[in-house]
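First comes the structure, then the notes that go with it.
Only one protein chain is missing from this complex, and each of the others stays in its spot.
Labels for the chains are A, B and C, by order of writing; each one numbers its residues from 1.
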Amino acid sequence: MAWDRNQMAARAAQELEDGMYVNLGIGIPTLVANYVGDKDITLQSENGMLGMGPFPIEGDEDADLINAGKQTITELDRTAYFDSAESFAMIRGGKIAAAILGAMEVAENGDLANWMIPGKLVKGMGGAMDLVAGVGRVIVVMDHANKHGESKLLKECTLPLTGKGVVDRIITNFGVLDVVEGGLKIVEVADGVTEDELRAATEATIVN
Amino acid sequence: MAWDRNQMAARAAQELEDGMYVNLGIGIPTLVANYVGDKDITLQSENGMLGMGPFPIEGDEDADLINAGKQTITELDRTAYFDSAESFAMIRGGKIAAAILGAMEVAENGDLANWMIPGKLVKGMGGAMDLVAGVGRVIVVMDHANKHGESKLLKECTLPLTGKGVVDRIITNFGVLDVVEGGLKIVEVADGVTEDELRAATEATIVN
Amino acid sequence: MQKVFANATEALDGLLEDGMLIAAGGFGLCGIPELLLDAIKAAGTKDLTFASNNAGVDDFGIGILLQTKQVKKMMSSYVGENAEFMRQYLSGELELEFNPQGTLAERMRAGGAGIPGFYTQTGVGTVIAEGKDVKSWNGKDYILEEGIFADLSIVKAWKADETGNAIFRKTARNFNVPAAKCGKVCVLEVEEIVPTGSLDPDAIHLPGIYVNRIIQGDHEKRIEQRTTRPREEA
Partner (left out) sequence: MQKVFANATEALDGLLEDGMLIAAGGFGLCGIPELLLDAIKAAGTKDLTFASNNAGVDDFGIGILLQTKQVKKMMSSYVGENAEFMRQYLSGELELEFNPQGTLAERMRAGGAGIPGFYTQTGVGTVIAEGKDVKSWNGKDYILEEGIFADLSIVKAWKADETGNAIFRKTARNFNVPAAKCGKVCVLEVEEIVPTGSLDPDAIHLPGIYVNRIIQGDHEKRIEQRTTRPREEA
């Protein structure tokens, strides 16, 4: 019942269209690259690269070629490199069609929290605030509930925000929801989940 | 008596020191390049080039290689090309040590007017406003008087300004003057000119 | 995603609209989008505003659109080479907004980078500062200039691959890079489209993400001021 990580990633990949330039966050969003199939998608890595390729073959790692998660990667025939100011110029300037990101909390008004838990070790927001402020469409992929079984789709975020009113679509193990006027709207229910189960698992207002 | 154009250019060249990056305006300032001698000077052309070389040999003109005056030029072994935003980033950012520019009027407080005569055809300021606002040192090279014999070194500019309080040094056919607290200070008198002649030809306040 | 089009007219199909703001690359006649300007002339689009450093000469560059009276307004830094421009400007037919050259370049760059405003010392105390917000840092005044967000960018590069990664040659780069970035849609003309993978990924001047449509064609590349040394000096 419900989608697993790979099914969530596969569902997120359906959001992508031919010709899009896309930024994928770490975690489940990274898996989305495995499901784009024949679509002509160009991945941006915000440390300064368009056209990110897969991990290198063992032994071919290059210290000068990493992604924003600091992992060794490879280039493609379409790759272009640039500096960090240019990289975020294109992000802030709206040239990236979509970002697919993880989240700790999403609120029914589209607020997103995914960078900080007060009282815990603080690592920093990295490029997340720039991405959610700049890209064309923000798609969140995350588990519907936290490890205590509580909804991560809330009336209001409790954690410090990454961005205000920035989320367009949420893909969870329970289904797909859009942020609309007044709350969240169910777009799709995951295999093995009923709409009632999805509603029951969601704190945020669900509108029809 | 007094300096001619080439002597003024030669005098201006003495302002330049080894290692400087310099922008030369059109007219007499362009001639300064002929007098830098052994000094290691790198010329910037604000349309997107560091390391501007001389005019090309006849037949070697390249439509893709011009200076800010739209003249065909050449490159050197140290040349780097960049776009206009980058070019003015380095100008505005104070990376250019000095600009040597022509002027219609300079005021004793360092105000400069060199782009527009109201009622005449208006061509535009080009990069002059950016240069005078951004470079380390602004050196004006111009005739001491206009064609009516009136001083171009004024108490106040009458023409629309290119920049306010931006001029550091003025080199004319009559000599060299610095903009200091309270007015202009005579640094040097041209060959064949007396200090009294220079003072008499100058409307601006001269301080000691 | 097919970005390569057969010619300038096809590349501009559906993109032109009367009254639109177009950002154009080029400095003087160097690196100007000749083919796209010709196609705009042929399309007859009217009331155009151009953000472009220069306005071309009477029969080349944006000048050809002045002759057909397709231009309502220029945002430029220097327009001195164009008699028809002056005639229309002095008769009130043409609006003109002067921008310091670096401010114009930065305004385009800012628009492309999602920056609606920035402060600069350029123009403080001059007519350029009139009506603009002022803010001080360390006792110096700076004026607020706004990003340019164009409806369309038309630019010219030397070579591009099929994904739009482009490189420029020498000083023909100039305003083409910032102009390309500040448009909602960018059409690029090049001297040569090369197979994807044949450009050095470390040497791309304009990444393909900024380029929506590409055409290849022959360019006149007119020289405005032919200055030379005699051969015997060499």
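In this text, a contact is a pair of C-beta atoms (placed from the backbone, for glycine too) under 8 Å apart; a residue touches a chain by one contact, two chains touch by 3 or more.
The model shown is predicted, which means the values in this text are computed figures rather than measured ones.
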item	value
Given B:Ala12, B:Ala33, B:Ile66 or B:Met90, the one touching the chain that is not displayed	B:Met90
Hidden partner chain, residues of subunit A it touches	45-49, 54-73, 75, 81-85, 87-89, 91-92, 111, 121-130, 133-134, 160-165
Touching residues (missing chain, whole complex) on subunit B	18-19, 21, 40, 42, 44, 50-51, 75, 77-82, 88-96, 134
Footprint left on subunit C by the chain that the document does not show	106, 110, 113-121, 135, 137, 142, 146, 167-170, 173, 200-203, 205
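Rule of thumb we're sticking to: only the chains that are shown with their structure count from here on.
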Touch graph components, with subunit C removed from consideration: A | B
item	value
Closest chain to global C-alpha mean, per-chain Cα centroids	C
Between subunit A and subunit B, centroid-to-centroid distance (C-alpha), Å	54
Multi-chain contact residues (two or more partners), subunit B	none
Contacts with two or more other chains, residues of subunit C listed in rising order	109
